[in-house]
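Provided herewith is a single structure, encoded as structure tokens, for subsequent inquiry.
Note that this complex is displayed minus one protein chain, with the remaining chains in position.
Now for chain A:
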Amino acid sequence: MPEELLLEVKALRTYFHTARGKLAAVDGVSFDVKRGEIVGVVGESGCGKSVTAQSVLRLLDEKHDVSYEGEIRFAGSNLLELKQRQMREIRGNEIAMIFQDPLSSLNPVYTIGEQIIEAIMLHQKIRRKEAVRKAIELLRLTGIPSPEQRVWEYPHQLSGGMRQRVMIAIALACEPQLLIADEPTTALDVTIQAQMMELITELNRKLAMSVLLITHDLGVVAETCQRVVVMYLGQVVEMADVASLFARPLHPYTIGLMGAIPRMDSDRTQDLQAIEGSVPSLLNVPSGCRFAPRCAYADEQCRQHMPELKRDAASGTMVRCWHAGTLAEAFEATEAAIATETSEAAERAEEKGGVQHAIYP
């Protein structure tokens, strides 16, 4: 059943009740995660990606701050209609989550073993001895050396990468069907990040566990995800499988995100393509297309009317832009031009005998 839907988010709206009114941090977001799939959610800070993830587990304070609209269907039931007690059975058991900062997510006064055992015994009726054995097994699975000793150590005795492994071990304790990883590698160094992403993809393959990966790093997305959701100011602006998204991004925001990253093969003499301005506040959401004020291609139509999320006939990508088709062609043309330019420049440099540096004598 490779196509079976595990998580289906339909027209989700998450409102924050603030002194200045009701603000929709997530505004009509729909996407799904299939069994065994890794789906990435990308965007800048304030785009609503983390709030979307927290809404799935209903982690936000519903008594005072937050209200939801829409549907979150997980394995048949709508999570937004469940009672808190039923929700507790799903959290950690069927859907687990790991967070950005492993030090503040772990309790400093309990050993890591205690914290894993707690997660196991909360959801499974097994003896403590059995739970200890399982905790050690989980630490081994996540690649912690000499887990028999480490299990009785405190969080401060471990390095950042080790702590994130412990977080993953706790998340895996009940063999969840879905793992939500909210910026799991942002606080880690690049070599440790590589270890972590390797571990998450390996667990995804071995345990057929679906992953919803929240990140701002398009490099991580390209290497681990099968499908991608791009968010801007609370809305999905583009949604596609990884290959089409990177080969033919349609939304100007996605194109801008890609141009902003200094790539390992880019021409260093050129400036990065930077989108102007910054993400507006939820207090003044622009009328029409939300990206229009920062978009180089925006016209009157964009400023007046909000585009719908529509399927692009050529690639099957879902995109929210009035000019999606024409922009993609322009993007492909520049990419091709850059490619030929770079190879020509390399040839020229070779003829001259190496790259010349102006500032060196």
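Methods note: a residue touches a chain if its C-beta (ideal position, glycine included) is under 8 Å from a C-beta of that chain, and two chains touch if they have at least 3 such contacts; residues count from 1.
We take it that contacts and distances are computed from a predicted model.
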Absent chain [UniProt protein name; select from "Sugar ABC transporter permease", "Oligopeptide transport system ATP-binding protein", "RNA polymerase sigma-70 factor (ECF subfamily)" or "Potassium-transporting ATPase KdpC subunit"] | "Oligopeptide transport system ATP-binding protein"
Contact with the hidden chain, among A:A119, A:L179, A:V220 or A:C289, goes to A:V220
Out of A:H17, A:R205, A:R263 or A:H305, the sole contact with the unshown chain comes from A:R263
Of the listed residues A:S104, A:S278, A:Q301 or A:T334, which contacts the missing chain in the full complex?
-> A:S278
On chain A, residues whose C-beta touches the chain left out of the figure = 44-45, 145, 159-162, 189-195, 197-198, 216-223, 242-243, 246-247, 256-264, 266, 268, 271-276, 278, 355, 357, 359-361
